[in-house]
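Here's a slice of the assembly, chains where they normally sit.
Letters A, B and C mark the chains in the order given here, with residues in each chain numbered from 1 onward.
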Amino acid sequence: MNLANGRPYLAIPGPSVMPDRVLAAMHRAAPNIYAGALPDMVQTLWPDLRALAGTAGHVALYIANGHGAWEAANANLFSRGDRALVLATGRFGHGWKESALAMGVRAECLDFGKSAPVDLAQLEAALRADPGHELKAVLVTHVDTASSVKNDIAAIRAVLDVVGHPALLAVDCIASMGCDPFEMDAWGVDVAVAASQKGLMVPPGLGILWFSDQALARSRSADLRTPYWDWTPRATATEFWQHWAGTAPTHHLFGLRESLNMIAEEGRAVVWARHAALARTVWAAFEAWGVGNPDIALNVADPAHRGHAVTAARLGAPHATRLRIWLEQKAGVTLGIGLGMALPSEPAYDGFLRVAHMGHVNAHMTLGVLAAMQAGMVALDIPHGPGALDAAARVVAGAAGA
Amino acid sequence: MNLANGRPYLAIPGPSVMPDRVLAAMHRAAPNIYAGALPDMVQTLWPDLRALAGTAGHVALYIANGHGAWEAANANLFSRGDRALVLATGRFGHGWKESALAMGVRAECLDFGKSAPVDLAQLEAALRADPGHELKAVLVTHVDTASSVKNDIAAIRAVLDVVGHPALLAVDCIASMGCDPFEMDAWGVDVAVAASQKGLMVPPGLGILWFSDQALARSRSADLRTPYWDWTPRATATEFWQHWAGTAPTHHLFGLRESLNMIAEEGRAVVWARHAALARTVWAAFEAWGVGNPDIALNVADPAHRGHAVTAARLGAPHATRLRIWLEQKAGVTLGIGLGMALPSEPAYDGFLRVAHMGHVNAHMTLGVLAAMQAGMVALDIPHGPGALDAAARVVAGAAGA
Amino acid sequence: MNLANGRPYLAIPGPSVMPDRVLAAMHRAAPNIYAGALPDMVQTLWPDLRALAGTAGHVALYIANGHGAWEAANANLFSRGDRALVLATGRFGHGWKESALAMGVRAECLDFGKSAPVDLAQLEAALRADPGHELKAVLVTHVDTASSVKNDIAAIRAVLDVVGHPALLAVDCIASMGCDPFEMDAWGVDVAVAASQKGLMVPPGLGILWFSDQALARSRSADLRTPYWDWTPRATATEFWQHWAGTAPTHHLFGLRESLNMIAEEGRAVVWARHAALARTVWAAFEAWGVGNPDIALNVADPAHRGHAVTAARLGAPHATRLRIWLEQKAGVTLGIGLGMALPSEPAYDGFLRVAHMGHVNAHMTLGVLAAMQAGMVALDIPHGPGALDAAARVVAGAAGA
């Protein structure tokens, strides 16, 4: 019997759940794009976007998705033939590299696999192997949406500093912005890349770039810049249309305003702490299910290297696919597929899955996902260790307090 | 720490969760009320409303809430000074009686307490004590929203038949319509009363009366009828405005259309089965929590007498209030207060609470509520038996199947 | 060819155009009805509703339409057998009378036809003919929605005072509230009746009663009161549910809040002045069209007796119906039918129509209606005098200024 007919919960790592407030803010008549409410409102976005990323630097908004935001970063960072160093800890690190390669950048990759963060020693060696400072930038994902591996960005910056390498540090925060702590200026990040549809809880369609003065200065010689991707007019517009290289994304901007209102009301640090607590809730359940069941395991062994917005986990083929289908059809929950995580021996998606806990998500939603997962395991005879739900509830109790 | 900032779940026994489809259907420009889309659409409501209640009888819609629907029923059933028999199994049974009394009906009450259904022997005795057939109608709640006690309506009808008493049988289905099985014609019900905001998943503002030919015939002599409450023009309108005794409730009607679409798509019997399964899920958790903790107990001992849309339970004062507050502030769940259930020794609401599982509700939502409740009990040091969440997950697994 | 496919304009006298802000405010998840945002918000409605009607008296909200609001007024004003005097200046005056009669009130009617206001001399004579003060109340429409006749309420109060008759003065403001100036206390009104779907720009479903201390005092002996209609608990509730005699009309209340916000932002007097200017715009066009065409004429000769929210006018059968159909199919405008205005010699609706200019309406909308009407007259070969659109534009220019 189908027990899914209620409010469905889309627990994939983006698009995340759109808050009613955001959707309501976007349900409006088209505004004038030359004067009035829209341009006035947009002036309030810039300081809030800077505060979100922890920077006093520049911000550019693009009508684009995350791949477009990568391309925007590449266009402002590089000229054709430039060298770049990409630190890959999952599918999306490779994706950024492929974008750069296709644009004519000589992007080289240090691949740290799918379950571990950047090895700082390898990074240091690679930088020292470039005494001529040909590497224009280091590209790295803060949290890889596919593997849920989180990298220590401040530590990566420290390696650059120790080596004395002038490469810019560009960070893909698409899966982490608004979920995991991120301090752009304190951590020495030159370029941060995000998109609207994850921690920012706005439908897909906006890419966001933050960048430092130094990155702005270097971009002046980047010959991959085009009118659409060039961040300079977008960040320093004197006429409203220049922010968008044309017509503004009117409705998304009102959605973003509401999303930033929600984050401000809750407080950025509280938002981060909520994500951390819900991530630990999910981890506790998986750890209990995995006792005695080697097929069930979190993808990243060390909690310090796990992102707080999405959890990649192994369930063993074909259980991951069976459970995902059961949850959607029987319980009203849609989990994420295991993107790029398949073992050579198994069909794509069948062995891994991802649970998102990203953006507009609370204890009820997360606990409900875990309890529904366990119901599915019972129904599908997927072996699993005991006590997972009690453990998850205890994490919530401990985090929430009395 | 607050872990509530996500999509809140209002798990009170009405208003229930409004589906996005229903809210979207109501978000529209005002329609013409004399011709066009609205009158055309309304013609499709009547057969679907009849099918929902299992009747070939009449239907009247009112712009009103449940109390208004009671009053409408009373106005069509009675003249001033008429006698009525009310069978009360909770707060709302008494409420209907009070409405009748205030309108000048001599309503007499058989009170079966707050945790038990109608005692058929007492009913039989009361009917036999009226050999002159002065009692014009028997009023009873199918499920009392406050106590969650469910009555066996067919059995009550059988008593009337056995006694040969001609009183009309009027049933308050406000908390049960669209949730618990109800077969108006097969069960011999003369008047059924419902409202929009529970199993029908539409904002408060519509009352619904179904009535038999016999009830229609008797209403012709009911002197409590007024132009607004008289069901005859509403059910037999030849001009559109007569359905509403004036202006139609335009937006609610489009919401109701969408709600009935959803019920039709799922199937009335499947909707009922979903509610039954989710009710048993909730019961399983309470039963486990109650092991060794006499303070925690379902209000109704016999599952056959429990409604499927709401569960009243005892947690012991002050735990019920503390837990409700914790859930709302920390987890994003709002439970119902224990309406009219307080023991003499305790403050109102502190000892009982109600969990709704009514209308637009699925396994994820219900399991999430239970897991969040257990997290709250842990956080608040409310003693509770073990294994509740595993038991609840097993009920879902068993009902949903592989 | 159809030139209607754009934003349609429903220019019927209720429901009026619902502002996007109102519809957006109603598109929301169901709220808790025991605590939180809803009860807090509702406290802000009462002073704003009082200010709207110009009274320091009491307010009661009903889940009902205008006919329900009439019935609520009757229930609180009368006991069965009481006498009332109804002053009818159109279809809806008679409607209120019929409601009272059906409830057992001996309502007597002074009928002033369909195109003229109350004749004060006749009123005085009728009051003087009741030296025993059996008439408990005088019922009158401020503006009759069908005829668009407006009555001078202050003058009617003066007649009561001159005669020294203690009857309460009850006024139907359904078509005028929020459109025409109304000063309940200054004009000595005891009961004012309105509904949500006209000047208040909220979907049908709310009735509103304002009443004086004296009316409250007299209602204590009104035996037509029922739990649903009794205004005392609604106006003086100590528990939230008492305001609604049960479940609150949650979504309509948020819509009403937004509507009152809009009125407050514009200013009640400015809203009235806008309606006056747009009414004069419509009148100017009809006066021009009527030159040389006796078939075309405003229903009310004296501008002082015309309501500002709706204009009833004669076009001559069958032109009214033909033009209405043309406008809806070809131009995107729906006008109101001529309710109760037909001459004996012509089919219903064919000779009269009504143009609403009520609530959320501006110069563009009103001028567009008039220009579209003239286009229709040209297309349908309906004779009409010249210069109507220029005249209408001049009225707007004069009212709006430079």
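We take it that contacts are C-beta pairs under 8 Å (C-beta built on N, C-alpha and C of every residue); 3 or more make two chains touch, one makes a residue touch a chain.
Quantities reported herein were computed from a predicted structural model and do not represent experimental measurements.
For this homomeric complex the structure file specifies 4 copies in total, of which 3 are displayed in place.
Everything below uses one rule, namely that only the chains that are shown with their structure count from here on.
Interchain contacts join each chain to each other chain, per the touch definition above. The pairing of chain A with chain B is characterised as same-residue: of all residue numbers used at this interface, over half are used by both copies.
If you average the CA atoms of chain B and of chain C, the two centres end up 36 Å from each other. Chain geometry summary: the mean Cα position of chain A and that of chain C are 55 Å apart. As a whole-number value, the distance joining the C-alpha centres of chain A and chain B reads 44 Å. Multi-chain contact residues of chain A (touching two or more other chains) are listed as 20, 27.
Against chain A, the residues of chain B that register as touching in their complex are 1-9, 17, 19-20, 27, 262, 266, 270-271, 273-274, 277-278, 326, 330-333, 360-372, 374-376, 378-381, 386, 389-390, 392-394, 396-402.
Residues 8, 10, 12, 14-18, 23-24, 26-34, 63-68, 71, 75, 98-99, 102-103, 195, 197, 203-205, 226-228, 244-252, 334, 337 of chain B are the ones touching chain C in the complex. Of all residues in chain A, those touching chain C in their complex are 20, 24, 27-29.
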